[in-house]
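A single protein chain has been omitted from the complex, and every remaining protein chain is retained in its original position.
Per-chain residue numbering starts at 1, and chain names A, B and C are given in the order in which the chains are listed.
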Amino acid sequence: MDLRPTADQRALQSGTRELLARRFGRDRLRAAVEHPALDRALWRELGAAGFFALRLPEADGGVGLGLPEAVLVFEEAGRALLPGPLVAGQLLAGVVPGVAEGERVVGLCEVGSYGMGPYEMGAYEVGAGGGGLWEHPGDCDELILIEGGVAGGPGADAYGGVSGAAYGDACGRAYWNDPGWPVQEPVCSIDPLTPLARVTSYPRRAPRSLDVPRLRREAALLTAALQLGSAARTVEMAVEHAGRREQFGVRIGSFQAVKHLCAEMLIRVEIARSAVYAASLVDQSLAVVGAKLLADEAAVRNARDCLQVHGGMGFTWEADVHLHLKRAWLRVEQWQSRPNAEEVLAEALLTGNVGV
Amino acid sequence: MDLRPTADQRALQSGTRELLARRFGRDRLRAAVEHPALDRALWRELGAAGFFALRLPEADGGVGLGLPEAVLVFEEAGRALLPGPLVAGQLLAGVVPGVAEGERVVGLCEVGSYGMGPYEMGAYEVGAGGGGLWEHPGDCDELILIEGGVAGGPGADAYGGVSGAAYGDACGRAYWNDPGWPVQEPVCSIDPLTPLARVTSYPRRAPRSLDVPRLRREAALLTAALQLGSAARTVEMAVEHAGRREQFGVRIGSFQAVKHLCAEMLIRVEIARSAVYAASLVDQSLAVVGAKLLADEAAVRNARDCLQVHGGMGFTWEADVHLHLKRAWLRVEQWQSRPNAEEVLAEALLTGNVGV
Amino acid sequence: MDLTYSPAEEEFRARLREWLAKTLPDLPARPDPLDWPGRRAYDLGWQRRLYDAGYGALHWDASPTQRLIFLEETERAGAPYVGANFVGLLHAGPTIAAEGTDGQRARWLPPIVRGDEVWCQGFSEPEAGSDLAALRTRAVRDGDDYVITGQKIWTSHAEIADWCELLVRTDPEAPRHRGISWLAMPMDAPGITVRPLRTLAGPAEFAEVFLDAVRVPVANRVGAEHDGWRVTMVTLSFERGTAFVGEVVACRRTLGALARTARANGRWDDPVLRRRLGRLNAEFTALWRLIQRNVGAAREAGGVPGAGGSVFKLRYSQARQELYDAAAEVLGAAGALDADQEWTADRLSSLAYTIAAGTSQIQRDIIAERILGLPKGR
Partner (left out) sequence: MDLTYSPAEEEFRARLREWLAKTLPDLPARPDPLDWPGRRAYDLGWQRRLYDAGYGALHWDASPTQRLIFLEETERAGAPYVGANFVGLLHAGPTIAAEGTDGQRARWLPPIVRGDEVWCQGFSEPEAGSDLAALRTRAVRDGDDYVITGQKIWTSHAEIADWCELLVRTDPEAPRHRGISWLAMPMDAPGITVRPLRTLAGPAEFAEVFLDAVRVPVANRVGAEHDGWRVTMVTLSFERGTAFVGEVVACRRTLGALARTARANGRWDDPVLRRRLGRLNAEFTALWRLIQRNVGAAREAGGVPGAGGSVFKLRYSQARQELYDAAAEVLGAAGALDADQEWTADRLSSLAYTIAAGTSQIQRDIIAERILGLPKGR
């Protein structure tokens, strides 16, 4: 029993950090902020380094590792603010040809609200309400649309993992589309690194075989890992700034007010990290729901505190702080909603299935 | 337009403070903590000073002042932690003989939950749920039971003041009782200064004529004034302690962490004071609901922060901090519930009746 | 305690309301936010109308209560925001009115109130943010001029300003707060370079201003030489006083709009969100009442707002951020992530409120030390 990464896992993590520092350093990051089209060469390099094929069996050309390793690698991607449909790439490697190698870019888009009618062929209109946001619409070679099955709705038993109900069609369906098919409307994305569109209508073809509850659970966990990496990075940024910036004749990090902001930031990271790492090991929906909730909080609140520590300098476009905040806001909306997550976690208290 | 007390009002307030300092100083307070029976001599002296008769016309032997003055006086009572059914005394002076003079002690007890059946004579059982707490059961010569009409329930229109619906029987009823009649069970009161019992059953006689919505509104406002006084006092206590106590070779008030706790305490007081004073002038239910909500927050959170500033010394029984916290907790439960208050305030946003 | 207005004040309010109802429909269309000359013309045009109607100098020539009524009514009527006239009317103007000579008042105040000239503020520097007294921009006396070299940041409307209220260090040997002077610098003087500053909320009205041997006549100094710190504190306390009245009224209106939007899009069914909005209703009502209390205190102190402004500013900047966080929940993902949505853009701008014009950390120090009398730390 040891919740800390092994030596091998630490090596994987630092290798990823070095790769990203080399291939997606600050200059690349700022260039991407102004021109957020995906860098396909970087994508192929990530593919070659095993970023997407991480969990595929070695026999299939993969790295043969598991969810804990994917989480560690995604923590690094979140730290570096690496843009692109990373979660889709990780989850669909081995499912969609070319994804594992980084040759083909595939997107995932939640269009489902629970309470949908029975499955019907034909065009399906996405309501004005939730869902339907598509990351990097101009960069995807293919798009997979996920309907239904969100936490707390019908099918939550399977997704929430509260009872042992079998996965099934009722818990969500996946539709393949080439990216020209869905009708989309542009969204002026708050995150300069992540172009967005809203899918308003798409052809509802025969659903494809994909374990949607597992896909959702792993997507939420990997997104939580990205949030964790961002939260950890903003502590570093705040501490660096506070240790360098002088006001009133001293480094501002010697003020208790600044110190205590930084301490609370670290605590959020450590709590989120404990939850995310553990969820990667138990692969249980309830653990994922809690981990995403805490990682979302850590990422958003740390980015805001980091901004506060930076003062006016953090408010400029040239500072990276806002990129973390905006991306964190975006990820909060992905794969689970806070109200549903809290309801699922509350319901689990009644069933007594809290484990240890 | 001036939201600050006039010279006359300030004189009334400082006169009250002096009276309480003289008649209910620290020694009396600590004696009351160990033996919380009401000091009837003090009660009569308060009566003679016009504490209860404040708002009665001068022709009837009262002081002829209004709700703003009552609020200022109650702020002082809250500051001094003065025990007893003060709100009942203020609201029933002139209604129940002897109350204005402090000769007779009368209690008010909310037993109503909304959703009660139609009015019926006979014994009425109070459910195990909310309400039914009776302050100083052993000290009251008389008890008035208030049924129904809480904020947000049926009759909320009148109570909440959101629409202009007329006051009426549907908004609550009052029953007179001598204190021997209701069936009560003892409660080990968390507040050592306020003995409590729970009324479980009482004779439902013919309701008495009393403007229950107004009574509730004014009770909530006066309770908010008590909370405000307590919140203001705990800032003073924290500042006094922080300016005196030395650790690490300096007064702890020179630490930013302590300073900022104290600053936030003051802000809560000033916000609550603004809301409470304004509500005493507009005499409008929505203003009272908001004022009580903010004064409750200020009293509870300030007492907790005061405890934090005091450290271990504040955790002792001999320190007064806990008396403020416990009384604040008690008052939070009186005359309105937070969920209902927030719902009423939200509903008012829709009707657009926010005034300026 | 009294919430009623005097007959004269009520009449002032009624006439203003009537004038606004008559005037606002005739205003030209609002310019594009990136059209700087258009914005200048629009904002100055609005000020000119106010001036012609007798409301031009209200920001320093009327009672705090009248100012309160003015800001409240213009905001309620949806009148234009003070815009490019912000520094002139709320910072530099009040300072000159309070501290300037008769000649200075005659030179600078009429063009501000008539809507002829725009002012900007040259206070902050890259190394002097929270610690404003650390400013380094040097002014060296040369005959009847100061020769100024240095850099300013967060200068709003610098691109279209005629004048800059500038803080410079005139005595580098004196203690930090003692060697500073307050100057009115013409923005067309040689040696000034303005570079627009992009913020996390996108293109904004801020700029960096680089000063390379800029000559400013000594006669442009307001207040005594080296006494600029005290002069500045007058200005800053204005900023923390009634300047936010209009914003609080606007927040209350936004809160109502949030509730109606939530009701329309179904999010009203979430009691957690609903109750949060209810809590914010109490909060903004109380903030409004706090301003009214501060106005009374300011009246007593001769028009200059006191430290009570810090209490307001701290709580308000927090509440404003909570308001727009709630707005994001009302909008839902598709709206909260859409920077074109007005509330989403406002959410980004709200992030500056706990930083600009004194961080919340500094404000808490001020309250603890100046109001509560706790020992000064360091």
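Quick note on the criterion: a residue touches a chain if its C-beta (ideal position, glycine included) is under 8 Å from a C-beta of that chain, and two chains touch if they have at least 3 such contacts.
The structure presented is a predicted model; accordingly, all values stated were derived computationally and were not measured.
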- Item | Contact set of the excluded chain (shown chains only) | A, B, C
- Item | Contact residue for the chain not shown (choose from A:Val73, A:Cys262 or A:Ala319) | A:Cys262
- Out of A:Leu145, A:Leu210, A:Ala272 or A:Cys306, which touches the unshown chain? A:Ala272
- The one of B:Asp39, B:Glu69 or B:Asp191 in touch with the missing chain is B:Asp191
- Task: Touching the absent chain in the whole complex: find that residue among A:Arg214, A:Arg251 or A:Arg301.
- Result: A:Arg251
- Message: In the complete complex, the non-displayed chain touches which residues of chain A?
- Response: 1-6, 9, 68, 235, 239, 242-243, 250-251, 253-256, 258-260, 262-264, 266-267, 270-275, 277-278, 280-282, 287, 289-291, 293-294, 339, 341-350, 352, 354, 356
- Query: For chain B, which residues touch the unseen chain?
  - Reply: 128-133, 187-191, 196, 198, 246-250, 255, 257-258, 304, 307-308, 311-319, 321-322, 325, 329-330, 333, 339
- Can you list, in ascending order, the chain C residues touching the missing chain? 270-272, 275, 378
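By our rule, only the chains that are shown with their structure count from here on.
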- Item | From chain B, the most remote chain by mean C-alpha position | A
- Please report how many Å separate the Cα centroid of chain A from that of chain B, as a whole number. 49
- Got the chain C residues that touch at least 2 other chains? 361, 364
- Query: When you check chain B against every other chain, which residues touch at least two of them?
  - Reply: 255-256, 260
